[in-house]
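Below: the structure, in C-alpha cells.
For this view, one protein chain was removed and the others were kept in their places.
Chain naming follows the written order as A and B, and within any one chain the residues start at number 1.
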Amino acid sequence: MMLLQDKYRIAVLAAYALALHGFEGLLPMPIPWLRLGLANIITLVALMLYGFRTAITVTLIRVIIASIFTGTFLGPAFILSFGGGVAGTAAMGLALLIGRNVFGPVGLSLIGALFHNAGQLVLAYFLFIQRIEAVLIISPVLILIGTLTGVTNGVISDLLIKNLTRPDEDAAVFPTTGPSTE
Amino acid sequence: MNFRTTYSAFLAVLGLCLISSCFMHREATYKKTKELMDTFVTVTVVSDSAEKGNEAIEKAFATIGKFGALVNFFSDESEVSNINRNAGVMPVKVSPETLEVIDKAVFVAAKSGGAFDPTIGPVMKLWDFHNNIKASADDIKKGLRLVDYRNIIIDREKSTVFLRHKGMMLDPGGIAKGYAADLAVKTLKEQGIRAGVVAAAGDIRTFGARPDGKPWNIGIKNPRPVKGSTNDILAVIGLGDKAISTSGDYERFFIEDGQRYHHILDPKTGYPAGGCRSVTIITGRGVFTDAFSTAVFVLGPEKGLKLAQDEEMEALIVDVNGKIFMTPGLKEKLKFEKND
Partner (left out) sequence: MKKTIRDTTVADRLLFVLLIAAAVAGLFISREAMSQSNDVIVEINGSPAYTFPLTTDRTFTVQGALWETVIEIKGRKVRIKEAHCPNRICVREGWVSKGAIICLPNRVVVVVGGTGRSGKDIDAVTG
C-alpha cells in the first residue's frame, strides 16, 4: 500500500528524472548514439535508497511522460526506451538481491547501462531491424559507450547518495527518510 | 585493490584476449576483382590474415596480367600478334606459357575434329558483335581457307610457333582465360594459399574448400532467364579441385531479322554454331574446360556429349530448344534452381 510519503517521493524523483532527461536532450552531441542516460542516476539512487518498486515506477513515469512530451508516445523510440528502462532497472534490482554489498553504485550503474542497451538491442532486432550483422557490429561500440557512461553515472549517483544520507539540511529538496517497507 | 582482485581481473582480460585472438586468426575469404584480359577477373582466397590473402590475390592478378599481355589478340606487342604478323614468313620464338596454351589448343582442336580451332582469327574478324555487323558470305568463304589448326607448326625444342600460310591468324580467345585461371591458381598455391577460386569471367578454377568446409558453390547461368526475375542461375554445383567453363549464345550476340548471331563460330562454316544455347564443361584444368566448352558447343548435343564422355569430362548442355543433356552422374551433383 502506497503511503502519501512514497507518492510524494516518487513524484519528486520522476520530476528530477524528467528534468535530467530534458537537460540531456539539450546538450549538443557530436555522436548521435551517445546517450548519457543521466536520468538513470535518479533510477539508481531511487533503487538504492527506496527500493525496487519506487525505482521502477519512477523510470516508467519518466519514459512515458518524456515520450508524450516529445510526441513519440507508443512509437518505436518509446518502445525501445521502455524496454531498455525496464530491463536496466530490473537487472539492477536483481543485482541488489544478490547482496546489498556486492555491487556499489558504480557496479550497479554499469549493470543498469548494460542491460538497458541490451534490452534496446534485442527489441530493435526483433521488432525493427532483422539484420543480425548490424546488431552484432554495433554492440561493441554500445558496450564501450555504455561502460563509460555507466561509470560516470555511477560516480555521480554515489556522490548523490553520500550527500543525501547525511542527516542534515536539504531534506525538503530531496526526500531522504530511509527506504519504505513495501 | 588487493592482490586477489588484481589477479582475477588480469586473468579475465587475458582470457578475453585469447578468445578474441581466435577470431582474429580465423580463416576467412578475401575477394577482389580486377579488369584484366579484356574482362573482369575475380580472385577469392581463403586465408587467416587479410594481408596474406590480399597479397596473394595481387600476385595472382599480376600473373594473369603478364600472361594476358603475351596472348592479347588485339595488342601489337603480344607474342600472338607477332606470330600472326609472321604467318607464312617464319617461326616466332615465344614464352613457355604461350607455347603451352597454343599446344593445348591444337590438342583440343585435334580431339574435337576441328570443332574448336584457334586459327579462326580471319573469320572471327569479319564479325562485329558490338556494332552488330554480319560477315558477308564471300568474305567468310575466303577467310575459311585460312582456318585449319593443322597448319600450326609447333617446335617444342626451339619454343617456336609457325603459321604456315600468309593471312592465318591465331585467336586464343577461346582458351586463354581458362589457361590464365590455371596459372593464377598455381601462383596462389605458391603463395601458400590452400583454397580459393579464380574466375576469369565465366572460366572458373576452384581449389580447396571454403572456410566452412563445404565445396565452392558455382552457379551455372541460365541461357534464357525468365524476364524480370532476379534469379538467372540454372543450377549450382559444389566444386573442390576442378575447373568449369561455359560457352553460351547469350554472351556476345545480336539479333537480326529474328535470327540470333552469336560469337561461337563453327570453324567449318564460319557462321555461329546452331545446336546449343549453352555448354558447361567440368574437368581438372581450366585450359581444357575453356576450349572444350567451345568445341562441344560447336559439335552440338549428341556429338558434343560423346566427346565429353570420351575425354572423361562432365558436361551440361542446353540445346537450342532448351532441352538439357548431361553426362552420366552429373545430375546428382547439380542443384537446379526453381524458376527454370
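The working rule: a residue touches a chain if its C-beta (ideal position, glycine included) is under 8 Å from a C-beta of that chain, and two chains touch if they have at least 3 such contacts.
Quick caveat, the model's predicted, so the values are computed rather than measured.
Undergrad: Can you say which of B:Met37, B:Ile64, B:Ile83 or B:Ile244 touches the chain missing from this structure?
TA: B:Ile244
Undergrad: Looking beyond the chains shown, say which of B:Gly65, B:Pro91, B:Gly167 or B:Pro225 touches the absent one.
TA: Of the listed residues, the one touching the omitted chain is B:Pro225.
Undergrad: What is the set of chain A residues that contact the non-displayed chain in the whole complex?
TA: Answer for chain A: residues 101-104, 106-107, 110-111, 114, 133, 136-137, 139-141, 143-144, 146-147, 150-151, 154-155, 158-159, 162 touch the chain left out.
Undergrad: By the contact criterion defined above, which parts of chain B meet the unshown chain? Give residue numbers in ascending order.
TA: On the side of chain B, residues 1, 5, 8-9, 12-13, 16-17, 19-20, 23-24, 26, 28-33, 35, 40, 42, 44, 50, 197, 199, 202-204, 206, 210, 216-223, 225, 229-234, 236, 244-246, 248, 278, 280 touch the unshown chain.
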